[in-house]
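Just one protein chain is left out here, and the rest sit where they should.
Now for chain A:
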Amino acid sequence: MEERNSTEETPRNNALAQRRSKSYRQSMRSCVEATHLAYTSGLLTALRIPRSRKAPKSCDITKQVDPDQVALLVKKEWQLSYVTPLYQFRHTQLKSYSKQLSAFIVSEKQQGLAIEVGQELGFKVNFSVVLGLAETDKDAETVFIQILSKQAFSAKDDAQKVVWSGWLTCVNGDLDYLRSLPLEFVSLPLFCTRGPESLTVLVKSWFEKTFDCCFGPLGINSTNLQWLASLWTGCHPTINIQYLKLVWTLPTLPPMDVTYTVHPQDAWELWDSMRQVDTTEDSISIDEVTGFIKGLQSHFFRHFRIDLSAGSLMQISTALGSSHHSGKIKIASPNYIPTILQLLTECALLKMPI
């Protein structure tokens, strides 16, 4: 025992204990899928999982953004992915990007034939900028991409229809992170797509080749779905949400899906009672959100004897929008776009492997 005591006192043992905990931490990090950046200890690229958010304010987004462009974004269901920063992406070269992307798509669809950039092609791509969505100086402007194509069997003079659309955006991204990026990189971490999967894959591979970035699927985990449910319920006084619907999946055999629809006034009263006394404060904390969901779950348990916390939250929807666990989002009302996009940008930034 004597020698054991002395080895414990020397600094070498201390360093050993410290190194052990650090290597444990590093091996934890490599086990964690997609590197949740909250565990990184680097000062420049550390991101935090937020514990409180600002309450959403109804803002007339048409003051900042062109109403036609807003109409392109709302009332459609988008599939989400995250993108790593794009190398040398210039907002000024969108026309050349359109031509290159359309040539790429056509050449991929017709493998083996040489395609000249600039020819009249079956697919036409439109890159455009949606000004006004970026909240801070560091956010890059949103880029909207549309792929138009003639329908099969259409007459010669028929206009081309939009077959695929997508947009890259960054709203209120983490300032420390954006400042730490080298100058050549543009960060537009959230990628929303709508359309055939084949075209999505082509667009992603073109981006990966041209801008050296990586795409990945972005799911919305149950905590963020709970945030969305509470933020939307909190909007009830200003705009009627009409219903609050939550869908859970329980791990029974066979798996059971529970759809729980709440009357908006009841949901609002429950949410209001959860809000701390000082409701003049702008921020909502995660405790209020978990309390709200726990209240709904315990009410369900009292009536049906099923504990919903044993399952996982899959989908939430209100009249203001809906969101699914697999990464689908639909925003129905243009008034709260910045808040929702800010939440999704955070998810994308946290999910990114760095």
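Simple rule for what comes next: a contact is a pair of C-beta atoms (placed from the backbone, for glycine too) under 8 Å apart; a residue touches a chain by one contact, two chains touch by 3 or more; residues count from 1.
One rule holds for everything that comes next: contacts and distances are computed from a predicted model.
Visitor: Please identify the absent chain by the protein name in its UniProt record; candidates are "Centromere protein M", "Translation initiation factor eIF2B subunit delta", "tRNA (adenine(58)-N(1))-methyltransferase catalytic subunit TRMT61A" or "MYND-type domain-containing protein".
Guide: "Centromere protein M"
Visitor: May I ask which residue of A:51, A:95, A:161 or A:263 touches the chain that does not appear here?
Guide: If we include the chain that is not displayed, A:51 is the one touching it.
Visitor: Which of these, A:64, A:107, A:160 or A:312, touches the one chain of the complex that we don't see?
Guide: Going through A:64, A:107, A:160 or A:312 one by one, A:312 is the residue touching the chain not shown.
Visitor: Since one chain isn't shown, list which residues of chain A touch it in the complete complex.
Guide: The missing chain touches chain A at positions 17, 20-21, 24-25, 28, 31-34, 36, 38-41, 46, 48-54, 219, 221-224, 251, 283, 286, 307, 309-312, 325, 346, 350.
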